[in-house]
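A single protein chain has been omitted from the complex, and every remaining protein chain is retained in its original position.
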Amino acid sequence: MDKQMAAEWLKRFAETVEKNKEELTKLDQAVGDGDHGINMNRGLQEVLRKMEEVPADSPGGVVKAAAMICISKVGGASGPLYGSALMKIASALGDEEDVEGKQLTKALRDGVDAIKKRGRAEEGEKTMVDVWEPAVQALEQGSSWQELTEIVKKARDNTIDMKATKGRAAYLGDRSIGHLDPGAVSSSYFFLELACVMEESS
Amino acid sequence: MDKQMAAEWLKRFAETVEKNKEELTKLDQAVGDGDHGINMNRGLQEVLRKMEEVPADSPGGVVKAAAMICISKVGGASGPLYGSALMKIASALGDEEDVEGKQLTKALRDGVDAIKKRGRAEEGEKTMVDVWEPAVQALEQGSSWQELTEIVKKARDNTIDMKATKGRAAYLGDRSIGHLDPGAVSSSYFFLELACVMEESS
Amino acid sequence: MKKLLNNVDQVVEDMLNGMAAAHSTYLRRLQNTTVLVRKQSPVNGKVGIVSGGGSGHEPAHGGFVGKGMLDAAVAGEVFTSPTPDQVFEAIKAVDGGKGVLLVIKNYTGDVMNFEMAAEMAEAEGINVQQVVVNDDVAVEDSSFTSGRRGIAGTVFVHKIAGAAAESGADLDEVKETAEKVIHHVKSMGMSLSPCIVPAAGTPGFELAENEMEIGTGIHGEPGVERTSILSSKETARLLFDKVQDDLHLQKGDRAAVLINGLGSTPLMEQYVFTSDVKEILDEHGIETADVIVGEWMTSLEMAGISLTLLKLTPDLEEKLFAEADTPAMKRFAK
Partner (left out) sequence: MKKLLNNVDQVVEDMLNGMAAAHSTYLRRLQNTTVLVRKQSPVNGKVGIVSGGGSGHEPAHGGFVGKGMLDAAVAGEVFTSPTPDQVFEAIKAVDGGKGVLLVIKNYTGDVMNFEMAAEMAEAEGINVQQVVVNDDVAVEDSSFTSGRRGIAGTVFVHKIAGAAAESGADLDEVKETAEKVIHHVKSMGMSLSPCIVPAAGTPGFELAENEMEIGTGIHGEPGVERTSILSSKETARLLFDKVQDDLHLQKGDRAAVLINGLGSTPLMEQYVFTSDVKEILDEHGIETADVIVGEWMTSLEMAGISLTLLKLTPDLEEKLFAEADTPAMKRFAK
């Protein structure tokens, strides 16, 4: 992955979130407070602007700039979570101009670990972790980008039947069952767009 | 008119207001604050209770008891207006056990004058005066009870085209045109029931 | 109709009990009446101030009973002026020997009922004066009509006449002060959605999703004009212009601003509106001595807002900032 691909990845992520802003909002209204789409979009639009203004020199640089913006613009639960994840991913990518698949996977592992630490969440709690963890595990086990796509979609849909025990949805108890987790959905975009960009370049 | 007839009159008035409470409320919502039916009904139900508990000895006594209750239970604009009118009517009727038509008409004149004084209103301002004044004038000019009925209905309907310059409807300016005045409607019940009771006894 | 209550016919009764329970250090309920009076009433040697009106405008007027504002508030049924006997009870309870001022909002019903009460009190030898607040510029003034309504500007009358009374002024002076406020205070409101009188069960008017009502009063009554929805800035300008037409504030004048939520308009929106009003006042070079934002005279759960401007003179300003301690409005002595 080079800096163009990294930029393309985050650009597509931002675009998909924008396109699905209302959808994310609706999902968050059902189990949360209805701002997930708004929060993510506010931050990612800023990421787009920043990438145009000050293009970074490396994939790590691209991700680091996005991390800073997520932390200072997204707010809510998703801001620090995406922010911490991207920050750790950026650290792991360093300032290398071209990043190998293996290194990317290791960086994503740091990312998911950061989310779990910040959010004190494990798999099965109906949060974005339920997409991040299976996605990263799949890559660690050598799945192709094509396979990742399926795994991510399945992981996302698996949150429907879960009962939330972290995040706002947890306040609903059993009533949280039967709904997709909004953070899992936005995270699915994150990995689907990554897979897409990687596939196209391969 | 004897005390039974006076009691029957006010009883029917109360019943008609109760039956048309929602109607009066709707009329008052259109040009006022939507409480005319509620106000009148609150007072008149109390009048009914009082008449059962402590029957009065004369038509004047019946009306005086109702006046006191209107003043202390109805509130709003209609409370003092009906209250003052009934009070003056009661005074004019005195404690005679049987009241002649002429005397009743004179008493009703005192009533409408009291309303005009309290409310500082004249005919044509889209208020209850627009029923009271033509009704009393008709009686003064020797109309029959049957004729009164028609005159009162016509007077009531005439308020539709008037522009209000007194009471809450005045705040609507031209927008008050095209609606019946709620107080004119309740006043029409007052005279229609009187006519009914007098007709039946004649 | 979705309301938190027990019995529509008991709602004023229950509310008064709640107010007395919540504010027992300030006020008490006069037994068998709908009157709330200052805890220690009458205050000897002080002019008593009585206000009131229909219920549904809370905190007005019960919330203003206390030091530096009202001695008593008389509550009528929802949006229905209280009856003379109740007002009379209030007058008797607060007369501390220096007479009583009635602060009446200009509605036919209120004026008539308070007038009848004043007649009763005078018959008993109590010195009663009255002022009628008519700050709402929505409707053109005219000697043919019953004139303009009293709305949120009444709060300034309570505050400033209350300060005069508290400082020991006699009845004529207190009345004069109140009249000076009335002369200098103008308001205008608008609404985005109507309210429901509990006993009626249906809204007083209907507004489409893209409509707002200009010049709405505080009784769920329709306003004077209907427009498509305006922004806060446009609304601020519209209301300011109407008020200013009457008040003629000049550059350098000092004014007090009262921004009044009518019921369900969140403070968030009220502050947005405040910011727009401040901008307009700054443009005109009008100095804002005081900006009061919140719910002061509501119309049940109506959505909307009113803007009140009070042109200040040094004596009015001094009294505006005098100490007050009531459930709804508190001012520290400077």
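General observations
Each chain gets a letter, A, B and C, in the order it is written, and its residues are counted from 1.
Definition applied: a residue touches a chain if its C-beta (ideal position, glycine included) is under 8 Å from a C-beta of that chain, and two chains touch if they have at least 3 such contacts.
Note that the coordinates shown come from a computational prediction; the quantities given were computed from them, not determined experimentally.
Displayed chains that the missing chain touches over the full complex: A, C (touch as defined at the top). Checked against the hidden chain, the listed residues A:G111, A:P134, A:G167 or A:P182 yield one contact partner: A:G167. Listed residues A:S72, A:Q141 or A:S201: the one in touch with the omitted chain is A:S72. Of the listed positions C:D85, C:E179 or C:E269, the one in contact with the omitted chain in the full complex is C:E269. From the options C:G18, C:G97, C:G168 or C:G285, the residue with contact to the unseen chain in the full assembly is C:G18. Against the chain not displayed here, chain C makes contact via residues 2-6, 11, 14-19, 21-24, 55-56, 58-59, 63, 78, 192-193, 207, 209, 212, 229, 231-233, 235, 259, 263-276, 278, 288, 291-293, 295, 298, 300-301, 303, 305, 325, 330, 332.
Considering the complete assembly, chain A touches the hidden chain via residues 25-26, 29-35, 38-39, 42, 71-81, 118-120, 165-168, 170-173, 175.
Operating definition for what follows: only the chains that are shown with their structure count from here on.
Chain contacts in this assembly follow no simple pattern; the graph is neither a line, a ring, a star nor complete.
The leading chain pair by number of C-beta pairs in contact is B-C. In terms of their C-alpha centroids, the spacing between chain A and chain B amounts to 74 Å. One finds 54 Å separating the Cα centroids of chain A and chain C.
Chain centres here are Cα averages; for chain B and chain C they lie 32 Å apart.
In chain C, there is no position where the chain touches two or more neighbouring chains simultaneously.
Counting partners per residue, chain A has no residue that reaches two or more other chains.
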